[in-house]
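As you look at this complex, bear in mind that one protein chain is not there, while each of the others sits in place.
Now for chain A:
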Amino acid sequence: MIMQNVHQNPAQDEVLKCCNSSRANFATCKTHYAQLAALVPVNQFYHFNDMWRFATQKLAFLVSLTFFLETGKLASFEEVAESLGLKPEREKGFHLDLEDYLTGLLQMASELARFATNSVTSGNYDRPIEISKFVSELNAGFRLLNLKNDSLRKKFDALKYDVKKIEEIVYDVSIRGLRPAAGNADQAGN
């Protein structure tokens, strides 16, 4: 919910305030995960993980979104795991599942598509270009994966619509000459 506020006022300093509040909440999540980890017997993670899978995916999305808004980069798997207090590998204990992390990234891409629209509305014209570059790299990355026909695959299929939407925004901004430093080489994805 806190992260929804960034859409309202996408000025950079406001955005960073939201990120900080989120980070505080992530710390609470850490305690909850620790409690969960205490309840689940060793080696039975996957027996029960459907119960919290949705929550983990959402949190992975929020962490990666926060990270991107703060730094403009992709949060790595290890960083997301660490922010939530989860181990990156199953052998080390209660861990973050790779597929949950990937689903979170796809949810983030959708959110960024929306954010790009709102950025333009509030006059910030270079953020969509950043977002476009970022999301098309993400798309390239996902294309490297061999996915089965599961929910991850379905979300990945939706990713191309997000890419398209963001590119349309960049197009709109460019042809109207609103793009800053239009003399630079074309950076907006393809």
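Here are some notes:
Convention: contacts are C-beta pairs under 8 Å (C-beta built on N, C-alpha and C of every residue); 3 or more make two chains touch, one makes a residue touch a chain; residues count from 1.
Keep in mind that, in the parts below, contacts and distances are computed from a predicted model.
The listed choices are "Trafficking protein particle complex subunit", "Sorbitol dehydrogenase", "Translin-associated protein X" or "Protoheme IX farnesyltransferase, mitochondrial"; the UniProt protein name belonging to the chain that is not shown reads "Translin-associated protein X".
Of the options A:A60, A:A113, A:L138 or A:V170, the residue whose C-beta touches the omitted chain is A:L138.
On the side of chain A, touch with the chain left out of the figure occurs at residues 43-47, 74, 76-77, 90, 98-99, 102, 137-138, 140-142, 144-148.
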